[in-house]
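In this view, the complex is presented without one of its protein chains, the others remaining in place.
Then we have chain A:
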């Protein structure tokens, strides 16, 4: 259809809105809600029967969860907090930072470190000071049960240090302690990432394919021959897609929880918070889908364009690895992507037990993305 044509039918729509208020119209004879719900029902049925939707939303994330659930974490990096007041210029600390595996975290108060340690956000805390009346150092290490594996690695590194010939004379003793913390398992990292990616693919691919094919097969044109409003078509499709995505999300969370020990700090309340975040996420991601359905000329153009949107987020938004593990030049890119913030918020809500208000920053970034995306979608979306 030529654009001039569709532009002027928008005007007709405007006129319709006026006539609806006109007194001669049969009042109460037509319900927009009924039409919207009929569409939502039809769309939901259609999605449930579409193999690709089910595969993208459920099978992929579950396969990744399965693989990573059994495989264990990716690249190892151990975060070690240095207790305030520690002597930094000592040979032990220098040695540790040379291993390349250990990242030293400084400039935090003791209380902060204790919290981080409990959650397993840092893997251990180290305190080095010179022994009274001695040239030798005393090393005090606190491990956490929240991060046993990494604590173990640190332990063997420290042992090497202790027996290192060059250091031996200057290190007098290593004292070790373990505090009890909540265990942060691989699944606690992987599942929110997979969930976020599942929402991204359903939102982008699903929406783009549906609206493109409804437009091209003239299904939408046939709808326009009924009294249904454009807004009903968009909202009906939206309800179906959100409903489907949430069922998928719930399924993933429950499988993760019961089969892989995914942590839900506040149980059902945490699940509800996660589903609310999922709703925000899918709405934002559907915006990409609307845009793609408008710019794609045919169905074969949908996957490549969608991949431009989904692939970078898949790789860079902390789906598989914490974005802190990326080189520093990549991190600003990661921090620009909406999925990064959804993943981040999901992890905070699920594992740290934060409420939605505590992740308001992440939600705000998603909101800004949403406004931007829909502003573009309104411009490029095509009805005919």
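Keep this in mind: contacts are C-beta pairs under 8 Å (C-beta built on N, C-alpha and C of every residue); 3 or more make two chains touch, one makes a residue touch a chain; residues count from 1.
Throughout what follows, contacts and distances are computed from a predicted model.
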item: The complex's invisible chain, by UniProt name, from "Sarcosine oxidase subunit beta", "ABC transporter ATP-binding protein", "Transketolase domain protein" or "Pyruvate dehydrogenase E1 component alpha subunit"; value: "ABC transporter ATP-binding protein"
item: Contact residue for the chain not shown (choose from A:31, A:109 or A:160); value: A:31
item: Contact with the hidden chain (one of A:80, A:158, A:228 or A:373); value: A:228
item: Selected residue (touches chain absent from view) among A:50, A:83 or A:279; value: A:50
item: Where the unshown chain meets chain A, residue by residue; value: 2, 4-5, 8-9, 12, 15-16, 18-20, 25, 29-31, 34-35, 37-39, 41-43, 45-46, 49-50, 213-214, 217-219, 221-228
